[in-house]
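For reference, the structure is listed below as structure tokens.
On to subunit A.
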Amino acid sequence: MTTIPVLELKSVSKNFVGVSALKDVSLRVNEGEVLCLLGDNGAGKSTLIKVLSGVHQPTTGDLFVNGERHSFAGPHEALQVGIATVHQTGGTVPLMSVGRNFFLGEEPTKGRGIFRHFDRKLAEQVALEELRSLGITNVNDGSALVGGMSGGERQALSIARAMYFGAKVLILDEPTAALGVKEASKVLHLVARAQMRGVAVVFVTHNVHHALAVGDHFAVLIRGTMADEWSKGERTREQVLDLMAGGEAMGDLEDELREIRTSGSLVSRKVGEKYVK
Partner candidate 1 sequence: MATTLETPMFEKPTVKPSRWKRGISNLAYRPEFSVLIGFLAIYMFFLLTTQPVFHSLAGTSTWVDPAAELGIVAIPVGFLMIAGEFDLSVGSVLAFSSMFLAAWVGYFHYNIWLGLVLAFILSALVGLINGILVTRTRLPSFIVTLGTQLVLTGVTLGGSTLITGSSSIDMTATAPVRALFSSNWNQFNVSILWLAAIAILGHHILTNTRMGNWITAIGGDIETANRAGVLTSRVRIGLFVTTSLAAALVGVIQAVEYNGSAASNGQVYVFNAIIAVVIGGILLTGGFGTIIGAVLGAMTYQLVTQGIYFTGWDTDWSNALIGGLLLVAVVSNNWFRKAAVARGVKKGS
Partner candidate 2 sequence: MDAAAASIKSLGGSVQWYGFQNYNNFCPDAGTLTKTIAASNPTVAVIPNWCPTTQTQYIKAMEKAGTIVVEDNNGATWKADGAVTYVGESNYAVGLKAGSTFIADGYKHEVCVNTLPGTITAEQVCAGEKKTTLAGGGTFKELDLPSSAHDNPSAVEAAVKGFLLSNPSVNAVMTIGPGDADAAAAGIASAGKTSSVGLGSWDLSTNILNRIISGKQLFTIDQEPYLQGYYGVMVGFQYAKYGIIPSAPIPTGPNVVNKSNAAQAKAGAAIAVR
């Protein structure tokens, strides 16, 4: 139990004017592990990610990378120590090619002085190789525009990119939220591959099934506080679903719905019939 976590938060709080978005949150993620961060809308997931990726500084509490205390002035500094974030939207520029997207901001160059130029061939070749190594073989033209790729492939491009540039921690903010079933499963494959390569993954979602499919550890945020934490196998799917929906609140809802149905206060109608009271 002496493994030093790649990334650790110790009793972090984050207050915005009038809102306390995170309250005394602690978490850790190890090399080659997937930490799933679950929570309803407004629970504070994005805020937590922003703290981890250097966008926000914690109001109180500390952040450790490989056991060392860090305070990031911005996302750049987080990136420098290997914390990469892939956002649900964005992350790729649709009207740019695969190769150009892959190396955006880190373009390989050839030549010196005024002859220094972007090595497009290399960029496209490397991008394709990296995509392929993550199992995306469907894209085979590095000069094709990313806008023509599916949502899952775009996520893959962002993930491949982060890993190529040495990410030790990969933060994925709801990568499956906007995807269909098949596309989402591609992304889950990618998460597993990243994990196999020893990357620590923070996977944010509110889809319990996706979380259970890939997670090693789980944490649930409710209104800014860490409501529960557990490791794989310690909770059943039902328990997790209940917790996510706010536990008792869900039970209440079910009772209410049952009552409505039995009392017949809703006028039922068949599809296609006009609504009549």
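How were these candidates chosen? In short, all candidates are chains of the complex that A comes from, given by their letters.
What to note about this one:
What we mean here is this: a residue touches a chain if its C-beta (ideal position, glycine included) is under 8 Å from a C-beta of that chain, and two chains touch if they have at least 3 such contacts; residues count from 1.
Computed from a prediction, not measured in an experiment: that's the story for all the values here.
Candidate 1 is the one, among 1 or 2, that touches subunit A in this complex. Those residues of subunit A that touch candidate 1 in the complex are listed here as 75-76, 79, 85, 87, 90-96, 98, 100, 103-107, 109, 116-118, 120, 132, 135, 137-141, 143-150, 153, 180, 182-183, 186, 189.
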